[in-house]
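In what follows, a structure is listed as C-alpha cells, so that the remarks can point back to it.
Removed from the display is one protein chain of the complex; every other protein chain stays in position.
So that you can tell them apart, the chains are marked A, B and C in the order they are listed, and the count of residues begins at 1 in each.
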Amino acid sequence: MFEFIDKFMPGLLEMLLPRASSYAVQIDVLFDVITILVGFWFFLVLGYFFYLIFRYRHRDGHKAEYISGETHKQKQAIEIPHYLILACDVAIIIPTFLVWYNIKIEVPPPDEEIRIISQQWAWTFQHAGADGVLDTPDDIRSVNELHVKNNTQYTYHLESRDVMHSFSVPVFRLKQDAIPGRVISGHFKPILTGEWDIQCAEMCGVAHGIMGARIFIKSEAEYAAWIEANTPETAQKELLAVNEETISEAKEDPNNG
Amino acid sequence: MAGHNHPSYLKIYIILVVLFAVSVIGPEVAPMFGAYAKAVVLLTAFGIAIWKAYLVCAYFMHLKFEKVYAPYILLACLSLLFVFFFGTATDAMFSNGHNWFKDLDEEAMVKEAEARSYVLNKDSHGDHGDHGHGAHDDHGDEDKAH
Amino acid sequence: MAEVAHAEVGHGDHHDDHHEQSFWSKYIFSTDHKIIGFQYMFTGMAMALIGGYFAYVFRMQLAFPGASIPFWGTLSPAAYNSLVTNHGTIMIFWVAMPVLIAAMGNFLIPLMIGCDDMVFPKVNRLSFQIFLLSAIVLIISFFVPGGGFGGAWTAYPPLSAKAEFNATPFGAPLWLIAVTLEIVAFLLGGINFITTTMNARAKGMKMYDIPIIVWMIVIASILFMCSVGPLVAGAVMLLFDQTMGTAFFDANAGGDPVLWQHLFWFFGHPEVYVVLLPAMGIVGEVTCTFARKKLFAYKLILYSSVGLGILSFFVWAHHQFISGVDPRATYLFTTTTLLISIPVAIIMFAYIATLYGGSIRFTTAMLFGLAFTGEFLLGGVTGIWLGSSGTDIYLHDTYFVLAHFHYTFVPIAIIATFAAIYYWFPKMFGRKMNETWGKIHFWGTIIPFNGIFIPLFILGAGGQHRRIYNYQNFPDLAGADMQDMRVFATVSLIIMLIFQLVFIVNFIVSLKRGEKAGKNPWKANTLEWITESPPPHGNFGATMPEVYRGPYEYSVEGREKDYWPQNEKPEPENR
Partner (left out) sequence: MAHQIIATGRSRTGIPTGRLAVWWVIGSEILIFGGLIASYLLNRFNHGPSWSVEAANTNTFIGACNTFWLLTSSLFVVYAHAASERRDAAKTRMWIWLTILLGGFFMGFKTYEYATEIHHGFTLFTSNFWSFYYTATGLHGFHVLCGMVILALIAERDVKHEKNWHRVENIGLYWHFVDIVWIFLFPLMYIAK
C-alpha cells in the first residue's frame, strides 16, 4: 500500500538519503503525507495572516471594527478550521499507527538474528555466523562494523553495557535506544547494497560525537565470502587482537576508511 | 470556618485510632482467611489508609467546610499522580513487555535479600548483628564485581 | 485575620517609606514586585548572554570543526557536550522561565489586576534570592574540576548518575542542585502568582476581566507546580545516586533508568507550555493594543489554554517513543500529542482573527508580536512530524527536532520577550525605546533566525543527529553541501548575535535619553497604563482602581476614543 502511495509523493526524504530497508518507504510516505497536509495548512494560514496584516494596516481616518468573537457566527471562523484540523489529525494518526505497527510492534519471523551491544563508546555486533544461530561458537563479533546480507529479514537484540545509547541507521530510517538492563528487539530488512553510517543518537558521554559505526549491506555472495573469512576458526587471532585493542583505535578505522 | 457543625474532633480521633488498630491487626489475622489473606491485608492496609486520610482531610483539615477551590486543587494534584503512575507503569512496572525484557535475575535478588534478612536469620544465628553486616559486605563485593 | 496580616507585612515594609533609601534596600533587598521583576529580568538577560555565547562557540565548532574559535580557543568534545547541555539548561530554566514568567509575572500581575504588590512580598524576594543562588551554583559548576555537566539537559541516567560515565564528578551534582534550587524558586514564585491573582484582584474585576497574559501566567504557574513534583522527587533520587552511590536508576542493582525519563518528561513536556503560555499572553496583549481590536473570542482562548494545560499532562512519553517505553503505549501518546495541536491552533487562529478588521500600527513591539505568531506557526506545525510516532522513529534526536523546538522556543523566549520589553518598557522606566533602532533590531533578529534554523531542518531530515561535536567523523554527513548549510547557520547566528548589540545599546540609551512616555503611550486599556510611568511604590497612589469592563474594549462603536480603560466609570446612558 505504501509503495503505491509513494508513486504520488514527492519523496522528500529520499532526496536526502537513499532507502535501504524494506520499511523506509513507509516512513518516507508518512513524512510526505504529513508534509502535504501540514504544508497546505501552514501556507494557507500564513498567507491569510500576511494578507490581514497588509489589508488592515493603519491608515488615517480608518477605524478598527469592534468584533468580540463571542457570537456563534464569529466563533465559526475558528471552529470550522479546527474541525478540519481534527480531520487532518485523524488522517495522520491512521497511517502513523500502521507505520508504527509495522516497524516497532510486529516482528516478522527472522531469517537471521543479530545481537547489538553498545558501550561507551563502541558498538559490538554479534553476527550469527555460518549456522545462522546466535550464541553458537561460530558467531562473528565485530567492533563498529555491521555486516548484513541484502534482502534478508533480520531481528536484532539491542543491549547496553553502561549508559543509554541509541542505535540509529538513517538509511534504514531505524532508531532504537539501548537501555542498560533491558534487551530490546526489533527488525529490519536491507534492500540496497552499500555502505553507510550507524550513529549513536543518545548522549552517552564525552566521546558521543565519535560513536559511529558502519553498516555494510552485502549481496549474498559477498556476505558468504565475509562469513568465510571471519568465522572464528580462521579469524580467531585477529578478532582477539581487535577486542584487546583500545576501543578508540579500533573505531578510527571504519570512520576514516 | 468556626461555627460549622462538624462532629467533635475527639470522635473523629477515636474513629481514626480504631481504624489504625484494624490496619495493624489486619496482617496478623489475615492468614485465617486462607486464600483471601492477601486481599484482606491490602484492604486493611490501604483501604483503611485511604479512609483515614479522608477523615483527616475532611474534618481535621476542614476540607468539608472549605470553599470548593481547595478540594479541587488537591484532587487535581492527586489525579495527576495517577496519570503519572499509569503512564509510567507501562514499562517501569513490568519485567518484560512487547519486544523487550529486563535483564534482571529476580530470584538472585530474592536470595540476596534472604541472605541479609535479619528477620529470617535471627533464629538460626544467635549473633544477628554481625550476620547482617556480613551479608551486606558480601553484597557490596558483588556490586564491585559487576 | 486579614488585619493581622496587614500589620505584619506593613512592619516589614516600613522603611520603604523613607525617601532616602540606600541602593541596597531599594534595588537588592526590595520586596517591591516591580524591583523583583527587574531583578529577574536582568538576571535572565545576563544568563541569555551566557547561553548565546555558548551557542556561538559550539556553532563555530560545527561550522569549522577543530578550528580555534575566537574568544574561546579549541573546543574539546567534553567542553562541547558541556556547552550544549548548559546552553539548553540556561535557555530554558534561566532565561525563558525567569523572563517570561517571573519577570513579567512579577511586574505585570499586581499592576494588571489593580493591587499594590504580590500577596507575599517577602516570599517573592526569597524566591528571587533562591533563583539567584541557583544561577550562581550553575555558573560555578562550569569551573569545577572535570568541567560542567555534559549529559544533555535531560540528564538521563546512568550517564548523569555516575561520575565514571560522565566524567564530571562535581559538575553533574552541581548542575542538578542548581536546577532543583531553580525549581524551588519558581514553586515559591508560582504559588505567589496564583494566590495573588485568585485573591487580590481589584474591585469589580471578574474572571473574564482579567487580561489574558495574567491568565496565561497563572495557568503556566499551575502547570509548573503540578508537573514538577515528581521531578523534585526524581532529582533527590538522582542526587543520591550521584553523590552517595544509591542505585535508584542503576539497572544492575534493580533500578530503572527509564523511570527518570518519565519523571523528567512528566515535567518536561508541560514545561514547554509553561513558557509558551506567557509568551502567548504577551502577544495577545500586544496584538490587541496595536490592532486596536478586541481580543477575538477571549473565552475560547481561555478555555483552550486550560484544555491545553490539562492535555499537556498526557503527552509526555512522545519524547520517549524510541527510548524504551513499551511500543504499545505509543498509540495513546501519539493520539494525545496530535490532539494537542487543536487547542494551540485555536489560540493561534484567534490571534490571527484578532487582526481582522483592525487598524494595525507597526510599532516594534507589534512587529515582534506578529513575528511570534508567524514563526511559532512553523514551530508548532513541525511538531506534527515528531508527534507522529511513525516519522519520529526517523526524526527523533535529529536536527529536525532541534530546529522544531528552536522554532518554538526562540519565538517564545526571544521574540515574545522582545515584544514584551518594547511594549512595557515605557511603563517600566518611563521612557520609550527608540523605534528606528528597534526596527533595525527586529529585522536583524528575525531574518538571521530563520537563516539559522531552516538549514537545520534539512540537515535533520538528512539524518544528522544532535549533540555530535564533529560531523566529519561520519562519512555520510561529511559532505561539502551539508557542511555549507552548517556554515550558513553559524554565520546567521553570528549576525543575529551582533544585532542584539543594537538592542542592548538601544535599551541603555533609552533608559537615559528616551522620549518621555507619559502614563499611557500606547493608548491601552489595562490597568497598568492608568498609573504613572514608572509606577510609584504601591502602584496606584491613594485610591486603588476599580474595574468596570473587560481589558480589550478597543474601537467600541459610538465612542470617540478608540480605547476604553478598564477603570473608567461608565457613563450613565450606557448603563
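Observations, loosely collected:
As a convention for this text, a residue touches a chain if its C-beta (ideal position, glycine included) is under 8 Å from a C-beta of that chain, and two chains touch if they have at least 3 such contacts.
None of the values given here were measured: they were computed from a predicted structure.
Per the touch definition above, the residue from C:451, C:475 or C:538 contacting the chain not shown is C:538.
Shown as candidates are C:99, C:115 or C:177; the residue that touches the absent chain is C:115. Mapped onto chain B, the footprint of the missing chain covers residues 2, 9-10, 13, 16-17, 20, 23-24, 26-27, 41-42, 44-46, 48-49, 52-53, 56-57, 60-61, 66-67, 69-70, 73-74, 76-78, 80-81, 84-85, 88-89, 92-95, 102, 106-107, 109-110, 112-114, 116-120, 128-129, 131-136, 139-140.
The set of chain C residues touching the chain not shown comprises 1-10, 13-14, 16-17, 110, 115-121, 187, 191-192, 194-196, 198-201, 225-234, 236-237, 240, 244-248, 253-256, 259, 263, 536-538, 541-542, 544.
Just so we're on the same page, only the chains that are shown with their structure count from here on.
Set side by side, A-B and B-C show the greater C-beta contact count at B-C. In terms of their C-alpha centroids, the spacing between chain B and chain C amounts to 39 Å.
Counting only residues that touch two or more partner chains, chain A has 104-105, 181-182, 184.
In chain C, the residues that touch at least two other chains are 251-252, 256, 258, 324, 327-328.
Here chain C touches chain B in the complex through residues 198, 226-227, 229-230, 251-254, 256, 258-259, 262, 266, 313-314, 316-317, 324-329, 333, going by the rule given at the top. On the side of chain B, the complex with chain C involves touching residues 69, 76-77, 80-81, 83-84, 87-88, 90-92, 94, 97-100, 102-104, 109, 143, 146. Residues of chain B that touch chain A in their complex: 98-104.
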